[in-house]
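What you see is the complex with one protein chain gone and the rest in place.
By letter and in written order, the chains are A and B; residue numbering begins at 1 in each of them.
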Amino acid sequence: MNLVLPSTWPLLLAQEVSSSAWLAEPFPLLPLLSRQMVIYIAWLALGFFGAFPGIVAYMVWAERKVAARFQDRIGPNRVGPLGLLQPIADAIKLITKESIVPLAADKVVHLLAPVLILVSAFLTLAVIPFGFGSKEGNRLTGFTPIDLPSGLLYLIAVSSMSSLGIFLAGWASRNKYSLLGAMRAVAQLVSYEVPQVLATIPIVLWTGSLSLVAILNRQVDVDWFLFSPPGFLAFVLLTIANIAEVNRTPFDLPEAESEIIAGYHTEYSGMRFGLFFLAEYLSVFSVSCLGTILFLGGGSLPFFDFPRSMLTDALPSFILVNTFTTGVFFFKVLCYVFLMFWIRATLPRLRVDQLMAFAWKTMVPLSILNILIAAIWQETVFGHNLDYLPSFTDKVWGWLITGPIVLVAVIVVLKLSRQAATSTAPSAISARRTAAMASR
Amino acid sequence: MIRILFGILATLGILTALGTVLARNLVHAALFLVAFFFLVACQFVLLEAEFMAAMQVLVYIGAVAIILMFGIMLTRNIQGDETTGGHWVRKLPAAAVALGMLAVLVAGILDEKPLGGRPAWSAIQARPEAIVPSADGPPVDARSAAIADMSRSVGVEMLQRFVVPFEIAGLLLTAALVGAIALAQSEEREDSSRSGASSDMRGGTTMQPAPGFGVKLAATPNGSAAGLSAKLHPASDTNLS
Partner (left out) sequence: MNNDIPLSWFLIFASATFCIGLLGVLVRRNAIAVLMAIEIMLNAANINFLAFWRYGTPTPGDGPITGVMMAIFVITIAAAEVAVGIGLILLCYRRWKAADVDRYDSLAG
């Protein structure tokens, strides 16, 4: 075989790569270094290995600061100005600590469990549109890694994988408290997944698509979905279910430290515990993104046709608009995350039977009723045609009709569930019954 | 390239399926099963049905695997080891049956005689081309539309052509839910009678039978249960690190 001179082969390689035969690879699934591939690699390198772990680190810092203020303390202030280097110090500590595996533990599953949870938390971020990309006709494409036609379903599916990881973590540790925490966690996650999914149904109904980018486009057309009585109720339900899904305080029974040490991650130390920590805050971030996209219009501004009217084909407009919309998006996510910190710092923890009763007796009936109310809103405001843009009087009529219905539904469901709670005394058996119900 | 990908996924799928069948530890078997479900979802993506892949992950990994795990926890010892199992010689007939079945199926697939002018299965080397629909382009065939936005096609079909099967499936799911709750109810009656008996055996001790989920509450007739619970679980902690 002839030796190719060292000075020429990079040139040949460059020619090979840049030739159109490479760029126009016929099969869409595995294009080698096509434009799309470069975009994916950029997302992976910058987003998933760079930005998102950084966001998580500083979310921990923000939570500690916020919680400290709520408790009249100062919070981390030793490492760096305002304690800003504290996350880095924590990360170094976690990496250098010894990772202890219990002797009785199932070694492989013990390692697999935190990885599974982390993968599930990362995968949810793959479909989230962080801003508005370019404009195709009248439709905006999202600034997102992948725009799946069934993105919402994908997001729910991969986030439901985390309950499996939690279960395995509890099982593999061979520890009573771990297993108790894991059982609690799985029962809670499965129960609250039902109202979480049901609360997104009105959005799908109003959009006529499961694509998150289509949902954002629809909210630029009509207003944010928050601004309607059923939309507001769905937002409240989704927020409660989100907090329960990421195991934060009022719903942190799986890791209640005063009852079962640390729940399913009792036997984890070092970086393996760090993976749990990372996954928890990553899923806080991703459910905040979900709430923002579904109800708060992503990166759009309320009452304006903003990104659509500003965006042109020119590159400066693209960069300007995307910087702005991504900034708006992250501001909204920050507000949502702050809401979760606020709830965490304010509310006490629920009891197990209260937790289950709240999911099955209050949230599920309310979210099912809310779907019906959302259908009424769809009929009165949006009409049958998905292209119809509602006028101001349409919305006033919608508010007048659905507002009282929502109020009555909330009052009736709360009253009925309270009656049911007082008429039957809570007992361990009823808690177990609801947990068993949840597991099916 | 795509063939190599298929080969990798299919090999892994067969290995994980074998792992499910042959693993002695039941939880390991369930884990292999989860991996198998995921690889089947990958096959669905190869078949350009990513809606079905998401459904597969949601229903099988998110629900079925969890139910199976719960079943393993509630029936066997907590380690999940299978204590029973025959000698390998006794499994030979089963293996012979399975291999024979495989031989019959593969021979049938490769030797299929087409009906009505359609190509034989072994002759189909590539899938029909799918057209990407565009807003101002010409209307595409139904399969291409389904590939581009399967959730819409599935929804339309569910409420038009398949409305009766859809309703029956809903009825079936409701019946399954009711049946599962009925089974769980009878389970508790038996449980409570058993735990009552055990406390009788303990004689004069005032110990409560240990509840399963860490909620220690006696079923008091009036509303004092709430006060008791408040004493047992004082205030929640809002302290952070």
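The criterion applied here is as follows: a residue touches a chain if its C-beta (ideal position, glycine included) is under 8 Å from a C-beta of that chain, and two chains touch if they have at least 3 such contacts.
A quick note: this is a predicted structure, and the numbers were derived from the prediction, not measured.
Residues of chain B in contact with the chain left out of this view: 1-3, 6, 10, 13-14, 17-18, 20-21, 26, 29-30, 33, 36-37, 40, 43-44, 46-49, 51-52, 55-56, 59-60, 63-64, 67-68, 70-72, 74-76, 82, 84-86, 91, 93-95, 97-99, 101-102, 105-106, 109-110, 118, 121-122, 124-129, 141-143, 145-146, 150, 153-154, 157-158, 161-162, 165, 169, 172-173, 175-177, 179-180, 183-184, 186-187, 190.
Please note the rule applied: only the chains that are shown with their structure count from here on.
Rounded to whole angstrom, the centroid-to-centroid distance between chain A and chain B, based on C-alpha atoms, equals 23 Å.
Against chain B, in their complex, chain A makes its touches with residues 27, 29-30, 32, 63-64, 67-68, 70-71, 106, 109, 112, 137, 139, 148-150, 153-154, 156-158, 160-161, 163-164, 167-168, 171, 174, 179-180, 183-184, 186, 190, 193, 208-211, 249-250, 257-260, 344-349, 351-353, 422, 425-429, 431-433, 435-437, 439-440.
Chain contact summary for the complex, chain B toward chain A: residues 1-2, 5, 27-28, 31, 34, 46, 50-51, 54-55, 57-58, 61-63, 65-67, 69-70, 73, 78-80, 135-136, 148-152, 177, 180-181, 184-185, 187-188, 191-192, 211-221, 223, 225-226, 229, 233, 235-241.
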